[in-house]
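Removed from the display is one protein chain of the complex; every other protein chain stays in position.
For clarity, chains are labelled A and B in written order, and residue numbers in each chain start from 1.
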Amino acid sequence: MALEDLQHNFLTGRVEDLVRWARRASVWPASFGLACCAIEMMATGGADFDLARFGMEVFRNSPRQADLMIVAGRVSQKMAPVLRQVYDQMMEPKWVISMGVCASTGGLFNNYAIVQGVDQIVPVDVYAPGCPPSPETLMHAILTLHEQIRTGEIMKRRSAGEPIHLDHEPSLWTPEVPVAVRVGTPK
Amino acid sequence: MIPLPPTAPPGVIAVDGLATDVMCFPTRDQYYALVKSFKDDGFEMCVDVCGVDYLEHPERELPEGVVATRFEVVTNLLSLFKRQRVRIRVQAGDDAPEVDSLFTLYPGTEALERETFDMFGVLFTNHPDLTRILMPEEWEGHPLRKDYGIGKVPVQFKESPGPR
Partner (left out) sequence: MTDSTVRTAERLEMLAVETSEGAQELQRRAETGTDELGREVGAVLRLPGLTLDPQSVDFDRRDDETMIINMGPSHPSTHGVLRLMLELDGEYVLRTKPVIGYLHTGMEKTGEALSYIQGATNVTRMDYLSPVINELGYSMAVEKLLDIEVPERATWIRMMMSELNRISSHLVWMATNGMDLGASSMMIYGLRERELILAFFEKTAGLRMNLNYVRPGGVAADLPDGWRDDVLVICDTIYARTFEYDELLTGQPIFRGRMVGVAPLAAEEALALGVTGPLLRSTGVAWDLRRSMPYLAYDQVEFDVIVGTYGDNFDRYAIRLNEIRESIRIVRQCIEMMPAGDYRSQDPKVTPPPRARIGESMEALIHHFKLFTEGFHVPQGEVYSAVESPRGELGCYLVSDGGPKPYRIHVRAPSFVNLQAISLLMRGGSMSDTITVISTIDPIMGEVDR
């Protein structure tokens, strides 16, 4: 994830590649932790599962300064308009990761109070399953998003029904699954 | 089973309860006076106020002399000094459930009573601010009532009903 994979230097590389590399390497998440997944998101930013190595440890509190909204937790009916407001305040380019099953589909709570999937309110780029997803799962989701940004598969918000225009072949590279930091307690 | 306090209103039915020192069944008129008498007797803390909708279980076991209604408000009191618990179950009514608010005795019941109002529609007289607390303001209906559906969205490929 360093300068090596630019494959050109900054004089001869394409501007788009440079821009995409820059966007990928410093995605700033907006802090939108709602419930239990927020604790796992904090743990991912902690020392054991470090998000700072991806340039993401600074959780911007103002949505105007953030690129990524990780919807971490269950979205209730009362919270839904607030979620939309925060999403609207973010500047383009912006991405959304739906963390956990409650944000992705409503999860365990199929009832009157929970929005059944945050993609009913905001367009989602990556879904991370789990209840809560362990930090490794969240990192896999983040790295998938990074890869999509790097190859340019996500360019801008598309309207419904519009086909994807790619100016190159989609990348076949899948991110390597991060090995679990530890299994069991250290001795 | 502990005896009722000396200032309790007469005629309150009291029995033994599970995991509690006494279980009382006052009528709506006796409710406030009974809680006040417990408070004067050393029950400093009101731990919980909640409601139950017995629409689908009307034949529940109640002691002699208690007239069952659809809605019930259950109050739990705690005495720290005597280490005792008291459960008070008042039958709140069928269509327009209403009981007295305990706010003037225990200010800590304010949020608990608002929640009971929000979820069941039980009105608390003399409550300073009886508005919805958990649901959005324009929500219609009281979700925990038994005739209010759970609001399930049908999920694809889910054939077997099971316990859910």
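To be clear about the criterion, a residue touches a chain if its C-beta (ideal position, glycine included) is under 8 Å from a C-beta of that chain, and two chains touch if they have at least 3 such contacts.
Bear in mind the structure is a predicted one, so any value in this text is a computation, not a measurement.
Novice: Using the touch definition up top, pick the residue from B:Met45, B:Ala96 or B:Val155 that touches the left-out chain.
Specialist: In the complete complex, the chain left out is touched by residue B:Met45.
Novice: To test your reading of the contact rule: which positions on chain B touch the chain that is missing from view?
Specialist: Per the touch rule, chain B residues meeting the hidden chain are 18-20, 44-48, 50, 52-53, 56-57, 60-61, 74, 76, 80, 83, 85, 87, 104, 106-112, 115, 119, 128-129, 131-138, 143-144, 150-151, 162-164.
Novice: Mind pulling the chain A residues that touch the left-out chain?
Specialist: Where chain A meets the chain not shown: residues 31-36, 38-40, 42-43, 46-48, 59, 61, 63, 73-74, 76-79, 81-82, 84-86, 88, 108-109, 111-114, 131-132, 134, 182-187.
The rule is short, and it goes like this: only the chains that are shown with their structure count from here on.
Novice: What is the distance in Å between the mean C-alpha positions of chain A and chain B?
Specialist: Centres of chain A and chain B (C-alpha means) sit 44 Å apart.
Novice: How about chain A: which of its residues touch chain B in the complex?
Specialist: 77-78, 106, 110-113, 116
Novice: Can you list the chain B residues touching chain A in their complex?
Specialist: The touching residues are 135-136, 139, 143, 148-153, 155.
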